[in-house]
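Structure record follows, encoded as structure tokens.
Excluded from the complex is one protein chain; the other protein chains are retained at their positions.
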Amino acid sequence: MIVALEVAFGLVALLGAVSTALIRDSYGKVISLGILVAGIVPFIVDRGYLDVAIAVSLIAPVATIFVLMVVRREQA
Amino acid sequence: MNATLVLGLAVLVIGVLGVAFVRPKTYVARLINLEIPAWGLLLVMLAYDEALALLTFVAVTAISTFVIVRLMEWRDASC
Partner (left out) sequence: MIALYLVAAIAVFAAIRVIIEKNTARKLPYTNVMNFAVAGALVLLLDHPLSIVAAAAYFVGSTLEANAIASTYAGGMKR
């Protein structure tokens, strides 16, 4: 990959990881987890593992929806 | 040193510190922080070109998240 793109998507992934660890609100944590996944998927595609990228893209929202079942019960 | 390996190790260390010193000490915040080292370990596996490990690790992470969610709903309704 081009170096500027590695810096850009690495910055997105690091911002997602740090904000997921530091934000105290549960919905903010889940949204920041989406940012972390959005920063990691271009690295998987760039190495050529397109089947792994398809599997990650379809399984990560399912895990987020599982977490949302607990978050809704906590906030209510 | 590859850029993928460096980024994966950084995300792994941030996630482990986030799980160990979680700020609101609830089960939900610890479960959400537990997702971060999984993605960091996925990047480390990506740096060493392990395709089968990547596929099985993603599936097992989702299944274990579902199991922990069901356990938290069964243990106490207030979390």
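Letters are used for the chains, namely A and B, taken in the order the chains are written, and counting of residues starts over at 1 for each.
Following the convention adopted for this analysis, a residue touches a chain if its C-beta (ideal position, glycine included) is under 8 Å from a C-beta of that chain, and two chains touch if they have at least 3 such contacts.
Model, not experiment: these values are computed from the prediction.
Undergrad: So which shown chains sit in contact with the chain we cannot see?
TA: Touch partners of the hidden chain, whole complex considered, are A.
Undergrad: Write the list of subunit A residues that the hidden chain touches.
TA: Those residues of subunit A that touch the unshown chain are 1-2, 4-5, 8-9, 11-12, 15-16, 19, 25, 27-28, 30-32, 34-35, 37-39, 41-42, 45-46, 48, 50-51, 53-54, 57-58, 60-61, 64-65, 68, 71-72.
Everything that follows uses one rule, which is that only the chains that are shown with their structure count from here on.
Undergrad: Calculate how many whole Å lie between the centre of subunit A and the centre of subunit B, each centre taken as the average of the chain's C-alpha atoms.
TA: 11
Undergrad: Can you check the complex and tell me which residues of subunit B touch subunit A?
TA: Answer in residue numbers: 3-4, 7, 10-11, 14-15, 17-18, 23-24, 26-29, 31-33, 35-36, 39-40, 42-43, 46, 49, 51, 54-55, 58-59, 61-62, 65-66, 69, 72-73, 77, 79.
Undergrad: Within the complex, which stretch of subunit A touches subunit B?
TA: Residue positions touching the partner: 6, 10, 13-14, 17-18, 20-22, 24, 26, 29-30, 33, 36-37, 40, 43-44, 47, 49, 51-52, 55-56, 59-60, 62-63, 66-67, 69-71, 73-74.
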